[in-house]
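With one protein chain withheld, the remaining protein chains of the complex are depicted in position.
For subunit A:
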Amino acid sequence: MALQGPEELGEQVEEPEELEDASSISPAEEITLPAGPGGDEEPPEEEALLLPWDRFSAWLHCICVVGFDLELGQAVEVIYPHHSKLSEKEKTSICYLSFPDSNSGCLGDTQFCFRFRQGSNRKSSLGCFLETTDRDAPPCLKREQGHYYGYVYFRQVRDKSLKRGYFQKSLVLISKLPYVTFFHSLLKIMAPEYFEKQEPCLEAACNDIDRWPTPHPGRILTLPIMGVVIKVRIPTCYDKPGTSQLVQSAQSDSLVSIVLPTIHEVDLFRCFYPVFFHIQMLWELVLLGEALVVMAPSPAESSDTVLALVSCISPLRYSSDFRPYFTIHDSEFKEYTTRTQAPPSVILGVTNPFFAKTLQHWPHIIRIGDMKQAGEMAKQMKVKKLKNLKTLDSKPGVYTAYKPYLNKDEEIIKQLQKGVQQKRPSAAQNAIIRRYFLELTQSFIIPLERYVASLMPLQKSISPWKNPPQLRPFIQQDFMKTLEKAGPQLTSRLKGDWIGLYRNFLKSPNFDGWFRNRRREMTQKLEALHLEALCEEDLQQRIQQHTEVESVDLVLKLKDKLTQAEKEQLPVRPGTLAKLKSHIEAVILALPDDLQGILHKPSTP
């Protein structure tokens, strides 16, 4: 269906044919998904076991207040809840990253986000539980492993009563969850109240959060906070990409109830507007994990743009490091800016003009101006693709010597330009870009998926009495051969050097991350199939033919299998594990009494 016009997109009215069973429709408040993976409405049993602050910890690591002390400079004034742990190094990172660089002005309220390395490896007792809730999340929405996100609400207003002449403070949410839109909405509710009412407000808000259901993908979550209820649904990896399941009702009363249609998607159009002629090239750069820096006038713009870049290859997960807002105080500053090595595979968002010099040698630089004046810029962009022009006052644009592998898709540019002329709403433009990226990424990844699926051993090669068969190795040449017949040409009309693009991609961290994930899934699948095969066997008969020692060995092996299956949540058919347990039990019972006693003891961890 072709795009018709602006009015259809921004606030879209349900089409009549979709209302065929209208009797069962009511706005989002009442809508849930059919029961399925994570789709059931009742809170799961495991949540009953949660202790105080566990629910809070499932969402946030802590909340920090960062202020400016005349003697000390930026300082973490409050950490809430008080028992939260942050190393000194982490605190320092949070301090610097929670304030805009002094040059960026930012009077009034500003929101942005940053990401920093987790200092010490703290193990949470919740870890295991959170892993299982994370299992159904799409790759790009999984909990971060070695990093935290900081979501910032910064306020800077003139205040003559203060020595510095300004009130400057940030409320910062520290979390491992990449739900940027959600946390920004949350801060919009919390921060202004906090600045007015101080600590009791934090206490109450944290208490609200500690009553939330855990962030389980697929469920409609009702999250009361400061007198408002936020409704969200965390997508699952089973969702059809590019769809959204939460429907916003027309008259939802924002004082009482807020429905967030997305928890993580940034407005791609707004972010890419200053450089939209180059979006396809940017997609390639991100896909290949090239070193990229975004130079923006403020952290809000740098962080939005970096997040937009990272998300443009969704549903692929961007596997390298990225820093929506990076400062010269960052602990990785030296590591990332050194000239003795090639620039690392990272995406940095910076605002300090100092970086224009420090990162001069970087291969790809995106400069964006003030997004508010974006309307003016679109025209000049066409001719702007400069090389080696990296002075402070360089104009917005993409500075690179990179030559894209794929031919430029003129259609999408025309479509977006037309949208600009027709003043199509930003939401509609955003949707166009999002779909464009999705289709491009899918066209690119489908051949890989297909090839990797072919690495799976045949079902008949699975024998219950042998180890599960190994996945066949990924052989680049073999894969490349499949492209002739089943390459991206099947789903994309874009021409160009796809082969070159793949060749380069296979060397990138993104491929590595993707393949590792696939391999783990497939190995687990093999383990699961093996386990199912084992459960179908007649074990009684088998042990009769074997010695006692062998039977004991079998019990131990089966017990191991069971533990592994439970720990890794192997994708076995329902009932398999129960069957395995009864098998183990039966084998034990067939053994002499003294051995039974020993084998029945719970294994020591």
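Methods note: contacts are C-beta pairs under 8 Å (C-beta built on N, C-alpha and C of every residue); 3 or more make two chains touch, one makes a residue touch a chain; residues count from 1.
We take it that contacts and distances are computed from a predicted model.
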Subject >> Listed names "Ubiquitin-like protease family profile domain-containing protein", "Ras-related protein Rab-34", "Probable cytosolic iron-sulfur protein assembly protein Ciao1" or "Translation initiation factor eIF2B subunit epsilon", matching UniProt entry of the absent chain >> reply: "Ras-related protein Rab-34"
Subject >> Hidden-chain contact residue, picked from the options A:130, A:398, A:445 or A:529 >> reply: A:445
Original post:
Per the definition of touch given earlier, which of A:282, A:431, A:539 or A:570 contacts the omitted chain?
Top reply: A:431
Subject >> Full-complex contact with the absent chain, from A:87, A:120, A:207 or A:564 >> reply: A:207
Subject >> Which residue of A:77, A:159 or A:411 touches the chain not shown here >> reply: A:411
**OP:** Check each of A:70, A:256, A:458 or A:549 against the chain that is not shown and name the one that touches it.
**Re:** A:256
Subject >> Contact with the hidden chain (one of A:50, A:78 or A:226) >> reply: A:226
**OP:** Pick out the residues on subunit A that sit against the missing chain.
**Re:** 1-4, 8-14, 18-27, 29-34, 41, 138, 193, 197-198, 200-201, 203-205, 207-208, 211, 222, 224, 226-229, 237, 240-245, 247-251, 253, 255-257, 261-262, 265, 315, 411-412, 415, 427-428, 430-432, 434-436, 439, 442-443, 445-446, 449, 490-493
